[in-house]
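A single protein chain has been omitted; all remaining protein chains appear in their positions.
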Amino acid sequence: MPLEISISVQAEGFDPGAEYQLLRSENSADGATAMFVGNVRDFSPGATGDHQSVAVLELEHYPGMAESALTDIARQAAARWPLGRVRIIHRYGPLAAGEEIVFVGTTSAHRQAALDACAFIMDFLKSRAPFWKKEIATGAEEGSWVEARSSDADALKKW
Amino acid sequence: MPLEISISVQAEGFDPGAEYQLLRSENSADGATAMFVGNVRDFSPGATGDHQSVAVLELEHYPGMAESALTDIARQAAARWPLGRVRIIHRYGPLAAGEEIVFVGTTSAHRQAALDACAFIMDFLKSRAPFWKKEIATGAEEGSWVEARSSDADALKKW
Amino acid sequence: MIKVLFFASLREQLEREAVEVDATGLTDITQLRNRLAEQGAVWQSALGNDQLQVALNQQLSSMDAIIRDGDEVAFFPPVTGG
Partner (left out) sequence: MIKVLFFASLREQLEREAVEVDATGLTDITQLRNRLAEQGAVWQSALGNDQLQVALNQQLSSMDAIIRDGDEVAFFPPVTGG
């Protein structure tokens, strides 16, 4: 099957079950499907170790670059592993606790290719795709920008 | 959240979208969900490099041990990574091309934990859970047992 | 008695899913395997495979595991699920 890459940067929600069906549709040559979904957590580890309830996550993005960065990452994954389909969805705008933020789905004839590609895409997305999270705690007016974590930059070194 | 492990060994099909919803239900502490689905491929690479169409896959299992082996693997994963939920489904009996065989879903507060645990479970399931596949080609009466691959045994070494 | 199960290609070769074996004089799984192999060429061949796997009471085991009356032992080829 020729490689199919599909990228969406969108405000609307998505349904991981429907995405799974699209990854599988007319794709019985690929026996392996790996998926990752990131959701808004309702607790955020504070810098001082305390936990604050997050009411809303505000996701800012760089329109245009967000799509092209995700496409680049998908292509890099497809150059490293024999993938059939790659699907990436990333939302922007205000998101409530529990809502889906990101979806990465990969299909391959080989389970390790599908799983590694899925992990690779998430690692690069975390450090290379232009999205920024602001957490707005319950009852707060002002939000606070999420700090980038050095563990995310370190995660790229294993690839 | 206390660890929740759920294992099913069943003849019936399953719906990965519904499994995703169960993994997420009342679980907003875990922002990361990783899933793997294995499906029956319609082509099987033959030993001589030719490709034969697979009409039916017959999955034999060791009742009782199958459930306990999968539970052990899930517990090993939960001992290594901070997981919230682990869900494993493995089917047995006759399966047509394209049908789901196996589902592994993991949730965690950390994406790498969820993804690594999902890959770990699949690797150990492939080499340690008592299931055996027989491929029955289109038009054939007799099936042939799938040979275990040394790459699957090798996959355990990385953990 | 020891309950002995066979799966997949082993079950087909031996044309049976299970046998009961008297535990008298059997200390470990290797001895059980040898006693079964004495039953003929098909048994010798099926159980002589160096890829043969074994489970004792539904846990993956090794051939030198000690067995007792009432145990369940299963022989099978390398697993291929997933």
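Order of writing sets the labels: A, B and C. Residues in every chain begin at 1.
Here is the rule we go by: a contact is a pair of C-beta atoms (placed from the backbone, for glycine too) under 8 Å apart; a residue touches a chain by one contact, two chains touch by 3 or more.
A quick note: this is a predicted structure, and the numbers were derived from the prediction, not measured.
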item: Chain not shown, its touching partners among those shown; value: A
item: Positions on chain A contacted by the hidden chain, ascending; value: 38, 59-62, 64-65, 68-69, 90, 101-102, 122, 125-134, 145-148
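In this section, only the chains that are shown with their structure count from here on.
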item: Computed distance of Cα centres, chain C from chain B, in Å; value: 26
item: Numbers and ranges of chain C residues touching at least 2 other chains; value: 82
item: Residue list for chain A, restricted to those that touch at least two other chains; value: 111
